[in-house]
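Rest of the complex left out; these chains stay put.
In this document, chain identifiers A and B correspond to the written order of the chains, with residue numbering beginning at 1 in each.
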Amino acid sequence: MTDPSTNMRLKLPITCFILQIILIILFGVLVQYDEDTDAKKHHHGNHSEAKSDIENDFYYRYPSFQDVHVMIFVGFGFLMTFLQRYGFSSVGFNFLIAAFSLQWATLMQGFFHGLHEGKIHIGVESMINADFCTGSVLISFGAVLGKTSPVQLLFMAVFEVTLFAVNEFILLSLLGTRDAGGSMTIHTFGAYFGLMVTRILYRPNLDKSKHKNCSVYHSDLFAMIGTLYLWMFWPSFNSAVTEHGDPQHRTAMNTYYSLAACTLSTYAMSSLTAHDGKLDMVHIQNAALAGGVAAGTAGEMMLTPVGSMIVGFLAGIISVLGFKYLTPILESKLKIQDTCGIHNLHGMPGVLGAIVGAVTASLASREVYGEGLEKVFPDVASKERTASYQGGVQAISLAVTLGIALIGGLLVGFILKLPIFGAPRDNDCFEDSLYWEVPGEEESHENQMTDVKTEESDKLNS
Amino acid sequence: MTDPSTNMRLKLPITCFILQIILIILFGVLVQYDEDTDAKKHHHGNHSEAKSDIENDFYYRYPSFQDVHVMIFVGFGFLMTFLQRYGFSSVGFNFLIAAFSLQWATLMQGFFHGLHEGKIHIGVESMINADFCTGSVLISFGAVLGKTSPVQLLFMAVFEVTLFAVNEFILLSLLGTRDAGGSMTIHTFGAYFGLMVTRILYRPNLDKSKHKNCSVYHSDLFAMIGTLYLWMFWPSFNSAVTEHGDPQHRTAMNTYYSLAACTLSTYAMSSLTAHDGKLDMVHIQNAALAGGVAAGTAGEMMLTPVGSMIVGFLAGIISVLGFKYLTPILESKLKIQDTCGIHNLHGMPGVLGAIVGAVTASLASREVYGEGLEKVFPDVASKERTASYQGGVQAISLAVTLGIALIGGLLVGFILKLPIFGAPRDNDCFEDSLYWEVPGEEESHENQMTDVKTEESDKLNS
C-alpha cells in the first residue's frame, strides 16, 4: 500500500531533526530575553523610574497574541479540513509547518529587525510577529493543499519565511511603510508567493484525484470552526502589534465592522451567483473573512467605522466573484491550481487593503489625528515626509511585495519540483492515507445496538 | 429540486444589500469613534491629566469582549448544530444574523443610550453591548430554528434589535435597573419574544419533518463545542460591562460557581428523570448553562459564592424539569414549538435571575458594600433611593421586559407570517438542502482502501 517515493520514514524525520537542531544551535548563539521578559533587565534602574508590572508589554499584548495563536493553529488548520479525506493532513501539516515557521521566523525577523550587541531580543511582540510570518506560510499552504508532501512544505517554509522577513524589512524598516495587520506583508505576500509555487508545481493530470477534491457534510462543519475563529479573532490579529492605547482599540473596532459588513455582502453574492439561490459553503467559509484582510493596512488609521464597513462590503463582493468566476479561469488559462482559493481570500483582498491603506495614509493630517499622529505616522508627525508621500510609499510597497512574492515563489517552486521530496502522485492527491495511519470505518450504530443486545443475551445465558 | 417560493436568489441578496447599504449610510451620518478610540480625542488635555495607555478601556474589556464574541458566533452557532441535517443553517444563519444584528444594534443602542452632539460614540463597550443585543436575537432564533428562511430571520432581527434597545433603554436609563449580565434584557427578553414568534408561526403539520428534528452522534458532539464555549466564557459575559475593578472580578467569580453547581444538578436531574438512568445530551447541552443565565442580574452584586451556587443549583433543576415536562405541554397545549427549548435555558432561568437580582438588590447596604456601593448601586449610594426601592424597580423591570417581549413577539410574528419571506414548507423543515448546496455522502473508507489498492496495481502494471 505504500509507494517508496512517498514513504516519509527517512525523509521526514531527517528533515525535522536537522531543522530543529539548527534552530537550537542558532537560538543558543543568538537569542536572548528582552527587557520585559528577563528577570534582571526588568528591574534595572531605581524604583521610581521602573515600569510598574502592569505596564509590562505582556499585559498589553498577550490576550491578542493568544487570539492570533488560535487563528494560526485552529483557524488556518480547521479551515482547510473541508476536504473529505484530507483532514488529518490539513490540520496536522498546518501544525507541523507552523511549529517550525514560528521558530525560524523568530530568527529571521530578529536578524532583520535589528540586533542588540549581536543578539536577538525576544518577547511577546516578537512572538506575535513570528505567528504573523507563520500565517503567511499557511496562506501559501492553502494553494498547494493536497498536492505536497510534508517535507516539501517544510522546505517551502524555510524559504518563504526568509523572503517574508526580507520583504517585511524593506517595507517596515527601509520604506517606513505602515502595515500593522499585514494586508501586504502577510496576505498579499503569502497569496502571490503560494500562487506562483502552485503554478510551477502545475499538475496536468490532477483530475485523477478530482473526486477527492471536495467536501462532505461533516468536513464542511469542521471547516466552519476554522472560519469562525479566524473571523472572531481578526480584530485581535490586525491590532496585535499596533501602538498601545487608542491605535490598538481603533484597529480592533475597524476590523470588527469591516468583517460584519463583509459577511452580509458575502451571503448576498453567494446566493445571487447561484442559479438556484442556494448558499455555497466555500463562499461562507472564505469570502466572509476578506473584510479582515482588507482592513489589515488601514485598520490602525482613522479609517472611520463607515470607511471600514465600505471596505469590508467591497471585499466580500470581490472575493465571491473571484471564487465563482476567476478561480476556474486561473486554473484553465493560467494553470494555477489554487486548492483553497487563496487568491480570493488573501490575494485580491490583500491588494484592496494595500490600496485602501495608501489612500487613507495620503489623507492623514494633524487635524484629524491630533497628537495621535505620532503613533500612526511618526514620519508625517515629525514632518520628515508629507501624508501624500506616505501614501506613495504605501503604494510602492505593494509593488515591492508583489515582485518579491512572485519571483520568490518562482524560485522556490522550482526547488520544490525536484523529485526528492516525496510529493504525491496525481492520483494520490487530497488523500490522508498516503502520509497518515488512517483508522477504519466507524461501525454503524445499528451494529452497536446488536452488540449490546448480544451482550445482554450472553449475560442472560451465563 | 428547488421550490420557487423558497428560492432565495433574489430575496436574500436584495435584503442583505439593502440592509447593509442602510447601515453604511446611517453609520456615515451618525457614528464616530469615542475618546478611547479616536487618535485625536485620546490625547487631549495636558499630559498629567491624560490617562495612561494601560487605562484605555480597551485593556479592561477587550479580553471579555473576545470571549463574548466567541459565545455569539461559536457558542450559539454550534450549540444549534445538534440537528442532523441542519448544521449548515444553524451555524451559517447564526453567522449571518449576528453579523447584521451587531451593526444594527450599534445604531439602536447608540441612539437610545444618548447622542453626543448628534453623534453615536463607539468603542469596546459599545461593541460588547452590540454583541449582547445580538445574543438576544440568537436566543429567539433557537425557538424558530429549522422553520424559517434566512430572510425571515433578518427581518426578525431588524425588529427584535429595535425592541431590545427600547426595553434596555427603559430598564437601564429610565428605571435605573441593574442588569449587567442581562438576565432580563437579554435572556428573558430574547426567550419570550422568540416563544411568541414561534407561537404565531405555529405549524400544525410540523410532524411531517419530525424525523429530521433530532440529532445524530456527531451532530451532538458538534453541539457540545457550542455548549462548552458558552459555559466557559459565561463569566466573561456577565462581567463584560460591569464597572472596572472588583465588580468585574466578583461577577466573573459568582458566575463561575453558579455554573459549576448548575452542572452537577443538571447531571443529577437528567439521570433521575430518565426511566433507565441514562443521561440525555439535550439536558447536558442546555440545562448546564442555566446557571450562567440565572446569575446575569445578581452576579455583580454581593451575592456571595454560596449564594451563586444555590442559584445555579436551582437553575439546573428547573431547566431539566422544563425540558422533560414543560416543553411537551407547551407544544401540545399552547402550540409553542420551541426547537431548542429556549424556554428552559433562557426563559425560566432568566426569570429566576431577575427575581434573585431583585431580592439581592433589596438587601444591599453600605455595611456590606462599603464604598463599593457606588459602583453597583449608584442611586442607593447617593441616597436617591433605598435598597428596597431598588429591589422593587428590579421586579417591575421583569414585568416590563415580559410585556415588551410578548407584545413585540406577537407583532413581529404576524409580520413574519406574510408569505413573502420564503419560509420552508412543513415537510422541508430542519433541512439544509433547501437553502444550501449540500455535498454528497462521504465515500466509505473501504472504498478508499480499494482506491489505493487499485492505484498500487495500476503502478505495478505500468
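The working rule: contacts are C-beta pairs under 8 Å (C-beta built on N, C-alpha and C of every residue); 3 or more make two chains touch, one makes a residue touch a chain.
Only a predicted model underlies this, so the values are computations on that prediction, with no experimental measurement involved.
Colleague: Note that 2 identical chains are shown, then give how many the whole complex contains.
Modeller: Taking the entire complex into account, the copy number is 3.
We take it that only the chains that are shown with their structure count from here on.
Colleague: CA centre of chain A versus CA centre of chain B: separation in Å?
Modeller: Computed from C-alpha means, the inter-chain centre distance equals 30 Å.
Colleague: Residue numbers of chain B touching chain A in their complex, please.
Modeller: Result: residues 1-2, 7-14, 16-17, 19-20, 23-24, 27-28, 31-33, 36-44, 52-54, 56-59, 62-63, 66, 69-70, 73-74, 77-78, 81, 87-88, 91-92, 95-96, 99-100, 102-103, 122-124, 127, 150, 217-218, 222, 225, 435-446, 448-449, 452-453, 455-456, 458-459 of chain B touch chain A.
Colleague: Given the complex with chain B, which residues does chain A contribute to the contact?
Modeller: It comes out as residues 1, 3, 54-55, 59-60, 63, 67, 84-85, 211, 214-221, 224-225, 228-229, 231-233, 235-236, 244-250, 252-253, 256-257, 259-261, 263-265, 267-269, 271-272, 274-281, 284, 288, 302, 304-306, 309-310, 313, 368-373, 375-376, 425, 427-428, 431, 433, 438, 440-441, 445.
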